[in-house]
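Omission of a single protein chain aside, the complex is shown with its protein chains in their original locations.
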Amino acid sequence: MMVAPLLSLKDLRVTFQTMNGQVSAVRGVDLDVAPGEMVGVVGESGSGKSVTFLGVMGLLPNSAIISGSATVDGVELVGAPNKTMRAVRGKKIAMIFQDPLSALNPVYRVGDQIVEMIQSHQHMSKSAASDRAVELLDIVGIPQPKQRSRQYPHEFSGGMRQRVMIAMAISNDPDVLIADEPTTALDVTVQAQILEVIQRIQKEMNKAVVMITHDLGVIARVADRVQVMYAGRVVERAGVDELFSHPTHPYSEGLLNSLPRVGQDRLQPIPGRPPNMLRPPDGCAFSARCEYATDVCLKGLPELAPLGPSMTACVRAAELTLGVKA
Amino acid sequence: MTDDTVPADDTLEDIDAREALNVKGLSPFQMARKRYFHHKGAAASTVIMTILLLIVVFAPLTARYGVNQQVLDISEGKNQYLSPRSIAWMGTDQIGRDLFSRLIWGVRTSLFIGVSSAILSVIIGTAVGAIAGLRGGWFDDIMMRVTDLFLAFPFIVIIIIMRAFLGAVPWITGIIGDVSSIRFIIALFAIFGWMGVARLVRGQVLALKEREFIEAARAVGASNSRIVMSHLLPNSVGPILIALTLSVIGAIVGESTLSFFGLGPQPGADAVSLGQLVELSAEGAKQGNWWMVVFPCGALVLLAVCINFIGDGMRDAVDAKMDIGG
Partner (left out) sequence: MLRFIVRRLLWVVPTITLVTFLVYIAIRIGFNPVASYLRANPRASEAKVQQYKDINGLYEGPWGYVRGYFRWLWQFLQGPDAWPRSIKGRAEVWPPLRYSIFNTLRLAGIAAMVGIPVGLGIGILAARKPGSWFDSIANTTAFFAGAVPPFVSAVVLQLIFSVQLGWLPVGGVYPPGHQGFDLVLMIQHLILPVLVVVIQTVAGYSRYMRASLLDVKSSDFVRTARAKGLSERTVLFRHGVRNAMIPIVTVLALDIGALIGGLIITEKIFNYPGMGVFFINASGKGDFPQLMPYMVIIVTSILLFNLIADVTYAFLDPRIRLD
């Protein structure tokens, strides 16, 4: 990597203390994101993709235990005191959440919520901050921004609400943007618009963006690089084009194959279901559902290793020819 | 805890089998029961109430004397207002009757009143609330206005007025008995207790009505009554049970309150209610006969606390958010 990464995760782990025991949601994730690039993090529900970044931001409940390292522009976040976290959240690293209706406070006007964000990190008078809020709404493409900034969240449509969230997120010019399934709650037509807004911000403002999603279509559209997560670990890391043309992990292959295609007789889902993270299996977590699994897959946790231009956590990857099946 | 390492010679079939066992799901009932007993107050109260119920149900065996029996004949010596001693564990009252036995008989009567009126309240309330929630329309509107109004009134005022009213209408007393009878008071509490239950059930039905499994049931052609019986009611069991426990203690405390004002049930020569015993505690306080205050009021408080705990435990049991953390 030429430029130093703005966000850097090393061996990040998150464990939850529950009434039924310990749940290992994230079991060692590495990630580097450089300014101006968008890294997609893809995985099914329960893969740990959201929990990883909620943990980095310190937004998990107290029952979560986070270890490893996560640095933003050199500042270590894991184990950092509250003061540091507060200074970093919203200023160096900002998050866009999945459901903008529940993520925005219903009793405050939209403009005021952005102003709150601005004033918590910058010295600005209320009127200056309000003007800036209107500017931001304009940047994200909301028509009549001045009037709309006086409205409440429930008065916006889903797509517009998400733009508001984006405007709020970039209001302090953070280095890193984390988008947690920003389009999942939206209509397909609106999805494209939102992705376009995020990509524009990424490129024009040179931000490091993490796009968390379960939707490969989103990845294909906007991501530069991709990390595929399964059962709390990264199983493949590749450039977008590489991933789609030459997946190097059976899970990635399975995901690609499960996308419906024209002319298909039957859908090809991945058989089985994700493992119970209360008692994570030893060995490759995907082996129970993998058609290529052999005994070697059960011996110890597979680590990411290079294979061609990609990195893969499949110990048999070199022997297999993976790809979308005709 | 089972050993998590995978033996080297395990086949994939074995893994599948073990994975299936690993995710041994607990049924919702089992999970609720687990959460219930996790609530220490509820667990302890369940034990206490069970013991109490056993004592009270087997009253002829456990009470040392009959309801109106004097601990010793007046000719053998003073028997009024004796403080606790071996022949009368909780002392005697103004006619020399054993307070301990009368307390057992009294709790028995009052529990009977409480449980009967609670069951009736819940049946009526569930029916009304379910219909109001499902049908909506004018029935719902009227019902809600009426119940709102009644619930807003001070409970005692309503009860006193309604007691007078119901007691003065001959054909009503023909059905539910005379004003001082137990039947009357059960009916009274049932008639004015169902409203709280109706609101609860209506709220639950409204929330469930929108859920997708109801839509699904309709889509496969389930009739309204089937939807109510097989889908809505089973999912409302939680709030209904909670309403039931609160109704029981509401009726018991209500009965004591009415007795305090001299309007309580007079169960006749062969029985006594807790309310009657509590009624005497005010005088007992002024006369300095502490046992007349401590034991009946103590019993009332014990019942109130235990039943409230049980209700609280049930609230925890149906609340799925409890599982993370702690």
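Going by the order they are written in, the chains are A and B; count residues from 1 in each one.
One rule holds for everything that comes next: a contact is a pair of C-beta atoms (placed from the backbone, for glycine too) under 8 Å apart; a residue touches a chain by one contact, two chains touch by 3 or more.
Just so you know, these numbers come straight off a predicted model, no measurement behind them.
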item: Which residue of B:Thr92, B:Thr257 or B:Gln276 touches the chain not shown here; value: B:Thr257
item: Of B:Leu53, B:Leu149, B:Ile175 or B:Met229, the one touching the omitted chain in the full complex; value: B:Leu149
item: Given B:Ile87, B:Ala164 or B:Met229, the one touching the chain that is not displayed; value: B:Ala164
item: Where the missing chain touches chain B, by residue; value: 41, 148-149, 152-154, 156-157, 160-169, 249, 253, 256-257, 260-261, 278, 281-282, 285-286, 288, 290, 293, 297, 300-301, 304-305, 308-309, 312, 321, 326
item: Where the unshown chain meets chain A, residue by residue; value: 57-59, 82, 85-91, 94-95, 97, 99, 102-107, 116-117, 120-121, 152, 154, 165, 168
